[in-house]
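Single-structure report; data block below.
Just one protein chain is left out here, and the rest sit where they should.
Chain naming follows the written order as A and B, and within any one chain the residues start at number 1.
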Amino acid sequence: MGAILRVEGAKARYGKLEALRGVSFEVEGGAVGLLGPNGAGKSTLIKAVLGLLPLAQGRIWLMGEDARKLGPALRDRVGYVPEREGTRPGMSGVAWVAFLGEISGLPRSAAVERAHEVLQYVGLGESRYRNVETYSTGMQQRLKLAASLVHDPALVLLDEPTAGMDPVGREEMLDLCGDLVRQGKTLLLSTHILKDVEAVCSRVVILNRGEMLSYATVEDWTRSEAQHFLVQWEGDREAFEAACRKAGVAVSDGHRGLYRVVLPSGESLKVIFGLAQEAGGTVTRLVRESTSLETLFLKALEQNGGGDARV
Amino acid sequence: MPVFEQGYAPYDGPRRPLSKRWWPVFREEVQPYLRKRRFLFLLILALLPWAWGILLTFFHTQLGDSENVKAFIAELPKVDESLVAVLLGNFYNLFLLTIVSIWVGSGLVARDRRDGTLAVFLGRALGPLQYLWAKGAALGFFLLVFSLLPVLVLVIFQVGLTGEPAWLWEHARVLWGSALFTLLGPFTLVLFLLALSSMGRSPRLVGLTFFGIVFLGPAACGILYAITRSPLVWFPSIFTQLKALAELCLGAEVHPGEPGLILPPAATLCFFALLAASSVLVLAARFRGRAVLK
Partner (left out) sequence: MIRVQNASRWYGLVVGINRVSLDLEPGVTGLLGVNGAGKSTLLNLMAGLLQPTAGSVTLGGEPIFANPGALARIGYCPGADRFWEDMTGLEFVAFLGRLSGLSPAEATERAGRALQEVALGDEGGKKIRAMSKGMRQKVKMAQALVHDPQILLLDEPLNGMDPPSRAHAIAAIKRWGEEGRCVLVSSHLLHEVEAMTSRILLLHYGRVLASGEVPQVREAIASRPLKVFLRCADARALASVLIAWPTVASVTFAGDGRNLTVEVSDASDFRARLGALLAEREVGLEILNPLDDNLAAVFSYLVA
């Protein structure tokens, strides 16, 4: 199957401001994170994919079809979970979602049925008849997700989907995103919270100042090097550090007892525990050191000149 | 605790064509008003004079034979262009028309902007033109109650009670004049309110602005008239212009005896043309630049 979304040389501007300067990438499926400092062009790209902002140059293909040729019909195939936009007070959850379903082309009875289904799916089953203005922040976010799914789009664009949600709600929202990916939906997740991206996405697009810095995969940010470990130490830190140095084990970064340790090649972790006994303390955690998405992202920005980082 | 008790199911049923997407927006705009008793009461109030018109029709057509009442009936106003002009262009009808315009029209776009739902709608396969058509049609639907609809009912009664379409050929102007009035008057108001509503985020403020334009405007014109005695000062007064439009379209005076058409016909037509054109320009500017989403 071809790519769900393909962006080629996208250039867009607001008046004189060049918001996108030639972004190109392809999404076959799964969840893709969209990262970048403020003003990088993330919302511009989302608007362009939705067909709400005409491109000055370049093309966007949705499921193999040129977005320009599709016109407004393209928004029947794309769902959008906006960061801020609201709901109409006075309508119940079901009424609202069914209404939006109808606008997206579903006949009335089908829209109502689907509204019930998607509200159940996102966990708002019990609150479906309540007026939307009585919904809490977490419920509003889930309502927006339901509204974005009612017309069964193939691609869903999410803008800060966990904004304002408490840890419980966040986890549920990310679970839902994960489940959507398992159901075969393609997700484009724009957010500042890197942990969200790590939880859900298999690839990331990193934007800065309208340009695409990198299109990385999950392997890129979970890479680890052999013999590099993270050790959580409880006990006399100086003794541990001394013992490590004596044994030729490189050790650094003792913040709150969390050390980076590099074993000489060929050595096994038994060495560490031997040193631990020597130093009279305990190792409470030992894992491979791997890069994180944050490191990847910050490095990409740095190489590009810092982006908005100072601002 | 499971987050999802029911898995996600795809939809492969039929989808309505793009051209029909305005209907749900129209329906959801109109329905809440039809449920409000006070609003329905207002509509009924507006229709009362027309009920009188139907009664007149009844008198003229059914009771014209009896000797006792012949004289009485001869004194009653005839059902013709003149009657319709009065019913359409008198202050009572125009006043209620304005009230309903404010009630329904001020929130057309402003409410969606305030709730943040305008972007939600336009983010679906519903273009700005369809959106505006749906909203405008909602207001237009109600304004028909003060214009074409009761005229049609009156005509139906007239022709139905006599069984002869002769009246219709004689008084064709009643129909096409009313249609013209509806098109140039109330429907231009719809455009105007759409434009006004797209500029604000508070339906109350939009309503207040329109109220000021419609009611305080004539007050200012009145003062100017007292000073200058020139009928042209009434140009910006919507009430006067609507009355003049009724007189123009139906070729009869709203207040028989008083000098009608204090404004030259060209001025009236100019006024509504200007109103329509400026409204369209405002809407085009707001919606094309997407400024309305802010």
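Just so we're on the same page, a residue touches a chain if its C-beta (ideal position, glycine included) is under 8 Å from a C-beta of that chain, and two chains touch if they have at least 3 such contacts.
Quick caveat: nothing in here was measured; it's all calculated off a predicted structure.
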{"item": "Chains in view touching the one left out", "value": "A"}
{"item": "Contact partner of the left-out chain, one of A:24, A:38 or A:57", "value": "A:38"}
{"item": "Sole contact to the chain not displayed, among A:165, A:244 or A:261", "value": "A:165"}
{"item": "Which residue of A:59, A:116, A:130 or A:195 touches the chain not shown here", "value": "A:195"}
{"item": "Missing-chain contacts mapped onto chain A", "value": "35-39, 136-138, 163-171, 192-195, 234, 256, 268-270, 273-274, 276-277, 282-288, 294, 297-298, 301, 307-311"}
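The definition used in the following text is that only the chains that are shown with their structure count from here on.
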{"item": "Whole-Å gap between the CA centroids of chain A and chain B", "value": "50"}
{"item": "Chain A residues within the chain B interface of the complex", "value": "50, 52, 72-76, 80, 82, 84-90, 99-100, 102-108, 110, 114, 117-118, 120-123, 125, 147, 149, 151-152, 172, 175-176, 179-180, 183"}
{"item": "Chain B - residues contacting chain A, complex", "value": "3-18, 21, 23-25, 28, 32, 112, 115-117, 119-127, 290"}
